[in-house]
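Please find one structure pasted underneath; my questions will follow.
With one protein chain held back, the other chains of the complex are shown just where they sit.
Chains: A, B and C, in written order; residue numbering restarts at 1 for each.
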Amino acid sequence: MKQYAYYPGCSLESLGKSYNSSAMAVAGALDVELKEIEDWNCCGATAYFPVDELLAYTLTARNLAKAEKTGLDFVAPCSACYKNAYFTNSYLQRDADLAEHINYALEADNLHVSGTSKVRHLIEVFINDVGLEEIKNKVTHPLKGLRVAPYYGCQILRPRKDHEDVENPQYFEGLLSTIGAEPIEYASKTRCCGGSLIITNRKAALDMVRILLLDAINHNADVIATTCPMCNVNLEVYQNQVNREFGTQYSIPVMYFTQLMGLALGIVPGNLGIGKEQISGASMLAFAQNAKQERNL
Amino acid sequence: MVDELFFSHEIANIMYASHGEPITNCLQCGTCSGTCPAVEFMDHTPRQIIGMIRADLKEEVMASNTYWTCASCFHCTVRCPAEIDIADMMYALKRYSMWKGQFREGLIGPDFSEAFVKMIVNSGRSFEPLLAATYLPKFSARDIIQEGLMATGLVLSGKMPLLPKKIKGLKKFQQMVRRIIPIGEPS
Amino acid sequence: MSERIGVYICHCGTNIAGIVDVADVSKWAGEKLADKGVVVSRDYKFMCSSLGQELIQKDIKEQKLTRVVVAACSPHLHEKTFRNACKGADLNPYLCELVSIREQDSWVHTDKAAATVKAKAIVSGGVARVIHHEALEPLRVPIHPATLVVGGGIAGIQAALEIADAGFRVYLVEREPSIGGHMAQFDKTFPTLDCSACILTPKMVDVGNHPNITLLTWSEVQKVDGYVGNFTVTIKKKPRYIKTEDCTGCGICWEKCPKKVVDDIFEAGMGKRKAVYVPFPQAVPKYPVIDDVNCTYYLKGTCKACEKFCPTNAIDFNQKAEEITVEVGNIILATGYDLFDARRIPHYGYGKLANVFTNLEFERICNAAGPTGGNIVLRDGKTAPKTVGIVHCVGSRDKNYNAYCSAICCMQSLKFAHLVRERTGAEVYNFYIDIRTPSKGYEEFYQRLLEEGTRFVRGKVAEVTNVARVPEEEGKLIIQVEDTLIGKQRRIPVDMVILSSGMQARHDSKDVAKLFGISCSADNWYIERHPKLDPVATMTDGIYIAGCVQGPKDIPASVVQGAAAAARVLGKIQQKEIALEPVRATINEDQCSGCRICNNLCPFNAILFHEDKMVSEVNLALCQGCGTCVAGCPAGAISGTGFSNDQILSQIDGLLLLNISHAAVPVES
Partner (left out) sequence: MTEESKPFEPVIIGFTCNWCSYRAADMAGTARMKYAPNIRLIRLMCSGRLDPTFVFKAFAGGADAVLISGCHPGDCHYVEQNYKAMRRFHLLKRVLVQMGIEPGRLKLLWASAAEGAIFAAEINKFTEEVRALGPLNWSQPGEIVSTPIMEEVTA
């Protein structure tokens, strides 16, 4: 069983609950143990940096320090948390001066950080550590014919980490194909959904959501799959407001990639947090059911 | 007497840990602004902001809504042919305006950021409902109603908790924060 | 003290004197180094000027100097100058030492006191070293009069013709089946709009017919041995499967060949060719090549249609690759460039969006002999575009790809805009960062385009997409860009996008550089000996570069370089022999223990072991003077001329004469 220091992040305790439950369920099914970091704190998403850069790094460093103690890779399911942790970690390695400042602050909490842990996104753990081959072997309900728009969003890709093609990544598509779904190719998969503006600049954010929905729907997607609670909430919960603002009639389900994986792995929908969405994901269930029936025949 | 720093130098200085090249390298090619998904809602395009910083037009830059309209999607950063971290520059401008208290009236961003940080300093975690107080007063009546309807839906579906969480080691956590910024005695 | 040394400190205007206190250095050397033999020490505004040189010559004669130390610029610049000056005053040129206080001192330091101390140390090192210099005579070797030109594009063609016309043998090696290079693929040349093929093919024919040119197409250089004047080059001739002595180039074979193959090279993937083919009708030589990767006979063992129909029985399916060796005195590399792969910028859509074309594809579309017969149409082969967007700087001026400017794309894009408007009347948008038109007639061409009504949008294109947001965008390609002159993001719907992909070094340029023993810049362009004053020579004697292999340039500049490289080679050939630096290793037989350690250290197999005498000996013709054997000899039996142990150990002593802290000078913090 592979173990990871798991950093769920605040959103997974509230708006992203179903992401957390589905991540846990899928991890279990894939022999992955996500050991939650003890007494973690908020990483600050995009709202810390406008106030104090050093504080932003320190808050993330506290979580990294706790992960370092365990010697396990730091895994975040939320793209914003992932980006913050990734860069804090790499700056710690690179900038001794910054590390000294941060460690001075961490001392107050009896912690020390050196930037030695590896920071990973949950999807990347499933793809690289578990492996597509292994996942494929465990799929019992392939989501055959389900047209999924893989939505990468921003911070999982950008700023450039060291491994991925930031303009035209393909790993999400690979994962979706593995669980039997049909990933659609659409240009907006790495375009920003405006998540961080939804409170501070509603008009701009809704326009950004609209463009994404439009592109996915024009490509006949049945569902948008996300890798981040911020994107998920933004794309799903605000669809009504988009419709009101722009006179559209969008109603496309938005699911976490872990929820789709869970369905394909035959996990009961209740354990994946399915059924709590604003736009029903019932069609997804139907796909999984059909798959099962085909199998029974 | 100390000469006053050029605004362009100040901004360069506070792009502290940025990966990017200095904004003096900007070619003014407009890739950032051509890429930006929120540019329509900005007073000035990101490229213009760089030009304005280089021209030391401090008042005009501070009064622009551009940097508060940045969604931090970093698309400009990865495409910039001069490898300037433009999104990080926007953060630097936000910080600068917060320190100097110089930003345009009526923006939600500054209050929101401040409230967010306060909340985290007080509890160690973020909690959406508490933040509503910072932005609802600036929303229109229609927006408030919609926000209310949505929140109710979220609570009913069990997605939004009603009570904020606090971390266990809060006291030490706050001592840690105090070593970075002065937040006063623990409440 | 037996030596009488003169020390000369150059001001180089303010280049050195602005940072180093040259008068102080000169005075110090005269006083403090007198015990080393310094009898005269002077500083002068420009030592390299004729007056400066005369100053040294006068001192050599009047002061009876036996050694000269000049502290000025890098020895790579003026070592020869000062050696010649000494020679002019009958002092053996190798008794002169040039030490650098410019590139390695005044130009890289800001602290005047520290730089002055360092200059003193450098001078002291030079003085200590020069005492141990020996009078040497340069090695003289004959120059083979033949020349190898690698690459049959316009630069290589020009170079080959110049040398051949002067009456000397040229071996022209080309990797592809025909010479012509990129220029043969173009439709028109800017700014004159001459037909590219019309001006190029006569030159190609000249090469093919020239009695002094041995044309080796479908061939590659495998190995280069030797040194300037005496290179031995091994060339691999790939099998053509055609007996060229019998082939008349009649074309029946490719007419009859049943196998069609997409032509990725000459037609840039836009057209097809047969499995037996000449790349284009005017190809030189006229003989075809059988593509053994795609030929049905090689795939399935049957077909041989070409053989059946060939009227002269020139097909030979059993032909094998052949290696030939040629002796040449000089080599010109003109291997050209690769086009930047536009797929590396996925957001420009090339490869995904059908009607996004590269510049090379568009050249073929425009070309009357190309796949569309010169009709400017979309990928469907029939629809003429109503609006065309031309994107400048694709992969150039961008640190994510190539940071340099590719030099030709502005003019090429303007040329495209003109051709599109002329032939289709379509609306044309040029998206540029800066318009660069620095050569003769170029700016006038830009003015002409402005008059013609081509639209110019100043801004680097952010993305090309087919995601329509408004009805006008449906079915179009949308170019999203900031129009920087009005400060607004614009989305401009067009039917066709042309990407002006930049130039980059050949994908194998590093390997080729290694083969010929020259160096590449960080961008893999080959480095010239001097960027201003010696642009076609390389650091390796006898190897010259011409055309885009040195960096992006247009046709006129490539022709100029081809001719210039040829002139340099002809100059060498006319000298008949060449003087080589006498930096060589020699073994003292009496000290040699015969351990043979040095034998294996030498990469040039220049050290022979005499079994009879049990001693090793250096073959001076093969020795390149690296000195590794000198350092490796456990008996100290090998000495390195020009870089002897005495010279270097003394220089170390000299350099350490002054310790920065002991000199008690304030230094940079």
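FYI, a residue touches a chain if its C-beta (ideal position, glycine included) is under 8 Å from a C-beta of that chain, and two chains touch if they have at least 3 such contacts.
Keep in mind that what you see is a predicted model, and the values were worked out from it rather than measured.
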| item | value |
| --- | --- |
| Touching partners, among the displayed chains, of the absent chain | C |
| Sole contact to the chain not displayed, among C:E3, C:D24 or C:E103 | C:E103 |
| Of C:L33, C:C48 or C:A121, the residue in touch with the unshown chain | C:A121 |
| Residues of chain C in contact with the chain not shown | 74-76, 100, 102-105, 107-111, 114-115, 117-118, 121-122, 125, 514, 517, 519-522, 527, 539-540, 583, 601, 603-604, 624-628, 630-632, 640, 642-643, 645, 648-649, 651-653, 655-656, 659-661, 664, 666-669 |
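What we mean here is this: only the chains that are shown with their structure count from here on.
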| item | value |
| --- | --- |
| B-C against A-B, pair bridged by the larger set of C-beta contacts | A-B |
| Computed distance of Cα centres, chain B from chain A, in Å | 22 |
| Multi-chain contact residues (two or more partners), chain B | 40, 78 |
| Chain C: positions in contact with at least two other chains | 347 |
| Of chain B, residues touching chain A in the complex | 14, 16-17, 19, 37-38, 40-41, 68-69, 71-75, 77-78, 85, 87, 91, 94-95, 98, 107-110, 112-114, 116-117, 120, 124-128, 131, 135, 139, 143, 146, 150, 153-154, 157-161, 165, 167-169, 172-173, 175-181 |
| Interfacial residue positions of chain C with respect to chain A in the complex | 345-347, 465-467, 469 |
| Touching residues (chain side chain A, partner chain C) in the complex | 165, 167-168, 186-188, 211, 214-215, 218 |
